[in-house]
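These notes concern the structure reproduced below.
Omission of a single protein chain aside, the complex is shown with its protein chains in their original locations.
After this line comes subunit A, so read on.
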């Protein structure tokens, strides 16, 4: 596996062509974003209201004066965010495992169970120490 990559890396830049679809995708994305933003600004109706001016899907407003907390975001969000990342990362590793579970065999299964158990320890810690109580 590693050997193949090293051969590729050391040969000349001729196989850069395989990245061409990626470049197309990048260009397409840029064009799409540019066209929709321009078109929206040009032809869209301009009726502003309170809800429309809020940040889109970005959690609570931190400034200038949010609804609660006198300008601060409650620290409990931090724990929730950390837990979210914890499970997010767990998923990131579970997915490739699931795809090649056949090839990995029993060893892979044992490893992934160990991994889930370790994440479980952290989860048990947060749960027992009140990290999930929303007060």
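Some observations on this one:
The definition used in the following text is that a residue touches a chain if its C-beta (ideal position, glycine included) is under 8 Å from a C-beta of that chain, and two chains touch if they have at least 3 such contacts; residues count from 1.
In this section, contacts and distances are computed from a predicted model.
Not shown: a single chain whose UniProt protein name, out of "Ferredoxin", "Glutamyl-tRNA(Gln) amidotransferase subunit A", "Sugar ABC transporter permease" or "NADH-quinone oxidoreductase subunit N", is "NADH-quinone oxidoreductase subunit N". The omitted chain makes contact with just one of the residues A:57, A:102 or A:133: A:102. Even with one chain removed from view, subunit A keeps its contact list with that chain: residues 2, 5-10, 75, 99-100, 102-108, 118, 121-122, 124-125, 127-129.
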